[in-house]
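Only one protein chain is missing; all other protein chains are in place.
All chains are identified by letter, namely A, B and C, in their written order; residue positions are counted from 1 within each chain.
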Amino acid sequence: MSPAAPTELLIATIARLLQGVGHVAVGASSPIPGAAAFLAQVLAPEAMRVTVLGSQRNNDFTDGGRELFDCAAQGRIDAFFLGGGQIDGEANVNLVGLGAYPNLDLRLPGSFGSAYLYFLVPRVILFREEHSPRVLVPKVDFISAPGVSAPEIYRPGGPQALVTGRALFNFDKAKRRFTLISVHPGETVERIKAATGFAFDLADDIGETLAPDDATLALIRGPVRDAIAEVYPRFAANLIPN
Amino acid sequence: MSPAAPTELLIATIARLLQGVGHVAVGASSPIPGAAAFLAQVLAPEAMRVTVLGSQRNNDFTDGGRELFDCAAQGRIDAFFLGGGQIDGEANVNLVGLGAYPNLDLRLPGSFGSAYLYFLVPRVILFREEHSPRVLVPKVDFISAPGVSAPEIYRPGGPQALVTGRALFNFDKAKRRFTLISVHPGETVERIKAATGFAFDLADDIGETLAPDDATLALIRGPVRDAIAEVYPRFAANLIPN
Amino acid sequence: MVNSFTMSLDTLANRVPHGAMVAVPADYSFVSMAATRALIRRGIKDLHLLAVPQSGIQADLLIGAGCVALVECAAITLGELGPAPRFTDAVKSGRVRIKDSTCPAIHAALQASEKGLPFLPSRGIIGSDLLRVRPDWTLIDNPFPPHDPLVALPALRPDIALFHAPFADRRGNVWIGRRRELMTMAHAAKTSLVTVEAIRDIDLMADEPLAAGALPALYIGAIAEAKNGAWPLGLPGFYEADEAALRTYAEAASSDTGFARYLAALMAEPHAAE
Partner (left out) sequence: MVNSFTMSLDTLANRVPHGAMVAVPADYSFVSMAATRALIRRGIKDLHLLAVPQSGIQADLLIGAGCVALVECAAITLGELGPAPRFTDAVKSGRVRIKDSTCPAIHAALQASEKGLPFLPSRGIIGSDLLRVRPDWTLIDNPFPPHDPLVALPALRPDIALFHAPFADRRGNVWIGRRRELMTMAHAAKTSLVTVEAIRDIDLMADEPLAAGALPALYIGAIAEAKNGAWPLGLPGFYEADEAALRTYAEAASSDTGFARYLAALMAEPHAAE
């Protein structure tokens, strides 16, 4: 078995964050989270539901575009993923643009459902492959969705972790700060600090992000690759075949 | 052509009240209003839509039980019918029961959609075949839906007329009173007064309710009878055949 | 996951706890009379029965059999067969509490729950005595012009949505066709218990026309096969109501002794109708 490629490490890392989840939903343009969800599903001891937007095979919604949001509000979605053009140290995400609104220096597509799902889904996993001071900023230019809310705000959901191409962080809601848990192979804590625009805490036992074992790699290169190919054929083609 | 039966007079009278209507909806247990709607439809110079609850052929709703109410709120239903165990002189209707709530002397089925549709459908026609002081009362024991509302209440709809087995009234919202327009064949104004538990105004030219002509009777006994037979077969069987 | 949804009618009925809030559809929709009889045989107690938005023989039978503590509805009636006698009697005597409502309020309160909202506003209702007898309903101001008062209807979140359907697949997807109030009920409820005419060897989600009328397994707790499970009501679009059997019920239920005989027969012949 050839060693884990960086993408495979990310898939395995995110899949571990989904342990115990009953229903994970995957939004648009999310091949790595989608693959991670399928990996978590095949590894789960109990039935786990994966809903992938854009899929015909793994999307059983029949009540229109609102059903994802209603379903989350009903408490029937346990995990979801958000990205962002910017993410800051309080886990605020910006999907709208850089600069002064509305005539931004860089206009991004828009907030999608972030301003809602971030509040309602218990485990929101922030995922952004690029790990740089450009993306991980002290303060986002526009808050599409806030990382934390005042106590009077109804908020069963929120950020659980941040996975980038270089490291894994947990988020502490009470402290409103990220904690570095592990660095991916080849990285150091110092390099992560230099690449991160916000301050963060350090776990007591920061190690290297656990690489997937051979059995897990075989799953990624087999059934997971097959499942993700329906919605992301080019992504699947670039995964190492079994 | 045999002369108009009492039921046919009612059908024709209600159909005249539906002139100019684009969409009329007919609720549960309403064979006479249903037949009147079909008669108005065949007489209408422009396309007129008839929705009959309980029908497969004349009910195109596909969004569940709420669609009738949503459709009315959108302004897409122009006319509807309400009955009532009691109707009073301010056009309040009672579909809940007689006596002191909740341990009523006579419990009726319940308010159905009256507390909503009465507010939102521009032309609500009150129809109750029994015309007696027991039904037409000074004040209903329970207001399922009020006849008139304070100016600050959003209310595009309300009562247009009251048709009974003995007479036809219009309703004047400003005066909050019914006006007797015509008495059915064989009735007199004095007999109507005696049979009505509330005070009402008299039109200047109270006449006899117009009986349907032969052409109209032929329609009632032909296409209208056929159309209403789908939902009310026993009622249709009792209409005079063509 | 194959087959984990499927169980016997009695096992399904055992999933309804005493005191549960159970939402059931109107006679024009897909009523599970089979599950209703199973619940009565089981001796279910203290139900909070939510009629969506009205009910007939199903509510009357459950009330007459002593299974219901509270009924919430826009109406209970046997339709052309007249008033619902057990309902009428139990409400008048106070043996069953009633929360009188109006059809769109029940639909809206379920939609509130479907959207995870504490309430949905409604036009209408103001000036009706319903507002007086429903202290759980309250007025709010429309924050936009014309700033008119609106009724805030608190969300209804049934413990169980209970209904019948023409068929389901083995993955637990249930075909409800255009009876979309069942979808709202299922979304709003904590779980749904469904009887079906048949479990078919198909994948409802793989067929575009069928998927359009399918309620996904996501919302389903259990499915039991019950042929003619709506009897004596009909399954609109599939089979007609048994008018004679409905008339037999209406006549029996019109007296205490008649109803007692009807109930005894139902208890004695558990599977006569299924």
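In this text, a residue touches a chain if its C-beta (ideal position, glycine included) is under 8 Å from a C-beta of that chain, and two chains touch if they have at least 3 such contacts.
These figures come from a predicted structure and were not determined experimentally.
Touching the missing chain, out of A:Ala5, A:Ala44, A:Leu108 or A:Ala229, is residue A:Leu108. Shown as candidates are C:Met21, C:Leu117, C:Val133 or C:Ala245; the residue that touches the absent chain is C:Leu117. Per the touch definition above, the residue from A:Ala15, A:Leu126 or A:Ile143 contacting the chain not shown is A:Ile143.
From the options A:Phe81, A:Tyr118 or A:Phe178, the residue with contact to the chain not on display is A:Tyr118.
Mapped onto subunit C, the footprint of the missing chain covers residues 108, 111, 115-123, 138, 140, 142-144, 150, 152, 154, 176-178, 208-213, 237-238. Along subunit B, the points of touch with the absent chain fall at residues 23, 47, 49, 60-63, 69-76, 120. Across the interface with the omitted chain, subunit A contributes residues 28-29, 53-54, 56, 61-67, 69, 73, 95-96, 101-105, 107-120, 142-146, 149-150, 152-154, 234.
Everything below uses one rule, namely that only the chains that are shown with their structure count from here on.
Compared with subunit B, the chain whose C-alpha mean position is the greatest distance off is A. Chain pair with the larger contact count among B-C and A-C is B-C, by C-beta pairs in contact.
Subunit A and subunit B have centres, each the mean of its CA atoms, that are 59 Å apart.
Centre to centre, using the average C-alpha position, subunit B and subunit C are separated by 29 Å.
Between subunit A and subunit C the centroid-to-centroid distance comes to 40 Å (mean Cα coordinates, whole Å). For subunit A, the set of residues touching two or more other chains is empty. Counting partners per residue, subunit C has 183 as the residues that reach two or more other chains.
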